[in-house]
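Take a look at subunit A:
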Amino acid sequence: MHDAAFRFTVHPSSGVPIYRQVMDQVCALIAGGRLAPGELLPSVRQLAAELQVNMMTISKAYARLEADGVIERVRGTGMRVRPITARGSLADRREELRPLVEQAVIRARQLQLDDEQVVAIVRSILEEHQP
Partner candidate 1 sequence: MTGEAVIASQGVCKNFGDKKVLRGVDLSIPRGSVVGLLGKNAAGKTTFIKCLLGLLKVHSGTLRVFGEDSWWLTAESKAQLGYVPQEVALYPWMRVEQILQYTAAFYPRWNWELAHRLVRQWELPPKDRVGPLSAGQLQKLALVLALGHKPELLVLDEPVASLDPVARRDFLRTLLEIAQSETRTILFSTHITSDLERVADRVAILRDGQIVFHDELDVLKESVKRLRITASRDLPAAFAVRGALRTEVAGPSALVAVSGVTGAMIDDLRTTWDATIDVEPLSLEDIFLEMHHG
Partner candidate 2 sequence: MASRLHAVFLTYTTRRSVWLFASLWLLMHVPLTFGRGHASELPAGAMPIFLFANAGLGLMLGLHVKGQFANPRARLLPDFAFPHLLAAGTIVAGSVLLDACLLTWAHAVSGLAVAAVALALMAGAVWSSCRAGPVSSWLLAILLIAGCAAPQPFAGQILAYLFGGHSIVLLGSTCFGLATLSILAVRLWRLEEAMPEYSRGIPESAWDFMSRGRERDRRRFEGQVIARAKTAAWLHDVRFRLLFRWSGARGPLGRLLLLQLAGRSPGASVALAQVGLVFYVLWLKCRAAGASDGMDSAFLLSFLPVLIAMGVLGGIWLRRRPYLACESLYPLGRTDFVRGLICNGACDTAFAAAGHCAGLVVGLSLFHVPEPWLAMIGPYLACIVAQYAVMYLVTLWLVSLRSFWGLVFGAELACAVSTGWVVAAVFAGETFWTPARAAMAIAATAAVVILLYRITFRRWCQLELG
């Protein structure tokens, strides 16, 4: 559980509020698979001490994440990553994925990769991340 704290960095002087940076990082870690569902996040006090920011900021970030349904509070222990449940219809979920893939495809065109090479890359990644 201590390692989790080391995965966060914040830049207090950036234009983005610190709580938002923490929120984005939590989401990014979940999306990237580094924070598994059911894993406990570091406590507010611990994270605040590690990042050297106000505790209020961290608790605000956690509160917002809880409101968004990304994490949940476990009484007596702390905050836990919610298991990802599929929400919404198939069409909605496809719409969510489309822009991300579009970005990757645009980049692939810039790198002058043809369709088969792109599909090969996608297939190898799908094999790596078996559910």
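Picked so that all candidates are chains of the complex that A comes from, given by their letters.
Here is the rule we go by: a residue touches a chain if its C-beta (ideal position, glycine included) is under 8 Å from a C-beta of that chain, and two chains touch if they have at least 3 such contacts; residues count from 1.
Note that the structure is predicted; figures quoted are calculated from it, not measured.
Here subunit A touches just one chain among 1 or 2 in this complex, the one numbered 1. In the complex of the two chains, the subunit A residues touching candidate 1 come out as 12-20, 45, 48-49, 52-57, 60.
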